[in-house]
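A single protein chain has been omitted; all remaining protein chains appear in their positions.
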C-alpha cells in the first residue's frame, strides 16, 4: 500500500465516538465486576472454627480496597465520559489514546489484588499509584489531542475546556502527594488517597458553596 | 483549581443518561452471567459412583439460589431502567448514586455464593437481605435526587412519580419482613422472599384486576 | 401500595426495547467469551511428553463443542434480534419473558462444559437439548406476547409475522429429532444438531433458490 492509501484509510479509521463509548462501557463494566470476583466466600473450616460473622469480619479490609478501586474506576469513567460527551467526532489517534487508557483500566484489577495482598509493601502502593498516574496522563493526552485536532463541539466555552485540564492536574498532584506519604506508612497513603476520592465523590466544597450562596 | 473551576467541572460531569444506562447494562450483564459460573460440572468420581442424573440432581438447590439472584438482578434492572427512562438528563450526583447502586450489583454474586454455601446460617441470609436493602436505598435516593434537581421529563404525571417511591417502600418492607422470618427458619425466609419476587415477575394482581374489569 | 398504584407502575416499567437489547448484547457477549475460558492451555508435563502440536491436537473435540455452542448462541442472538428489531416498544411482561430467555443464555456455558466433559452420556446431551428447547419456548412466548399486546411495528407484513413462528417450530422439531437420535449414539445426535446449525448459518437452500431464479 502506498502512503496515500494509508493516509486515506487513516482518515476514516476510528471516527465513531459512540463505538468508543460503548467499548469503554463494556471494559469498565467487566473490570468493575471482576474486582469483586476475588472476594472469596469463607472456607467451611474457618466458619466452623470462628463462626460466619467472625469470618465475614475478616474480609472487611479486602472489601475496603475493592471499594477504593471501584471508586477509582468510577472517577475515571466519569472523567472519560465528560470528555467524550463534548466531542463532535473521534479520529484514529484519539481512539488509540483511549485504547491505551482502557488497557490501564484492565490493569487495575491486577493492581488492586496486589494492594489487597501486600497492603504494607511500598512496591504494591507505588504500582497502584502508577496505574492511577497513567489514567491521568491518558486523559490529559486525550484532551490535548481533541483540542489540537478540533474534535470538540463548538458550544463548549473555553473556560470549561481549561477546567477539564486543571481538574486532571490538581487530582494527580493530590494522588502523587498521597503516594509519597508511603515514607511514613502505606496505610497513611491509602487513607489519604481514599479521602481525596471521597472528596471527588461527595464534592463537599460545591455543596458548601451553594449553601453560602443561598444563605 | 479554585472552587469556581471545580464547580464548572462538576456542572458538566456525568450528564449522560445513555452512558449511565450502557455502563449499567454492562455491569448487570456481567454479574448475571457470573452468577452461574460457580455452578460446576459434577466431578468424574461422583458421576462414576452415582450416575450423571443423580449428580445433576444434587445441583438443584444451588441452581434455585442462582435463579433467585438472577430474578433479584432482573427486578432491580427493571426498576433502574424505569427511572432512567424518565430522566431528561443526569448530573454528577445522580451518577454517583447509580455508581453506588452498581457497586451493590457487583456484590450480589458474592452474597449469592455465600447464601448457596451457608443456606442454613442466619448471617448469610442477613448479608443477602442487606444487599437487597442497599439496592432499594440507592434507587430511592436516586429518585429523590432526580426530583430535587428537576432531572425528570416534564411529561411524567405526578402520580407515577409517587408510584415509583411507593413501589420501593412496599417492596423493601416485604423483603425486610421475609428476612425477619429467619427467627423461624432461614428456609422459610428464602421461600417468602422468592414468593415476593415471583409476585413481582408475574404480577398476578394486575392480571386478576384486568380480568375483573373485563368480566 | 394499593392495586391502582401497582398497575400504574407496571404500565411504565420495562418499556425500553433499547435497554433490553443492550442488556442482551452484554449477556450474550459475556457468555460467548466465557465458553472458551474453559479451554485450558496444555500442561507443561504433557507438552514435554508428546510435544505441543500433539497436545493441541487433543483439544480439538472440546473446541468443536465450544464452536457448536457459539453457533447456538449466534443463532438465537440473531433470532432475538430479528424479533426486537420489529418491536415498537416493550412492556413489563415481554421484558420478563426476555429475562427468562437470558437466564437460559447464562446456563448454556454450563450445559456446554457438561457436554464437553461427558460427550458419551445421554444425560449430558438431553440437558444440552433441553437448554435449546427453553430458548425456543422463550422466543415463541415472546413473539406471542408481542402480537397479543400489539407491540409490533405496523409496517411488518402478516406473512413475516407468521414466518418468525414457523421458523421456531421447524427449528425446534429438528433439534428434538436430533436429540432423540441419542438412542443410536450421542455422537450421531451431536453430528445431526451441528448439521442443522450449519444449515441455518450457511442457508444453502436460499442460495440454491436464488441461483435457480437467475439461471
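List of remarks:
First chain written, first letter: the chains are A, B and C, and each begins at residue 1.
Criterion: a residue touches a chain if its C-beta (ideal position, glycine included) is under 8 Å from a C-beta of that chain, and two chains touch if they have at least 3 such contacts.
Here the structure is a predicted model, which means the values were calculated and not measured.
The chain not displayed touches chain A at residues 1, 3, 5-10, 12-16, 19, 22-23, 25-27, 29-31, 34, 92-93, 95-96, 99, 102-103, 105-107, 109-110, 113-114, 117-118, 121, 123-124, 127. Touching residues on chain C toward the chain that is not drawn are 21-22, 25-26, 28-30, 32-37, 39, 41, 44, 47, 51-53, 56, 67, 70, 74, 77-79, 81-82, 84-86, 159-160, 162-164, 166-167, 169-170, 201-203, 205-206, 209.
Simple rule for what comes next: only the chains that are shown with their structure count from here on.
Matched by residue number, over half of the contacts between the chains of B-C recur in the interface of A-B, chosen from A-C or A-B. Rounded to whole angstrom, the centroid-to-centroid distance between chain A and chain B, based on C-alpha atoms, equals 25 Å. One inter-chain figure worth recording: chain A and chain C are separated by 36 Å, centre to centre, where each centre is the mean of the chain's CA atoms. Chain C has residues 26, 29-30 in contact with two or more other chains.
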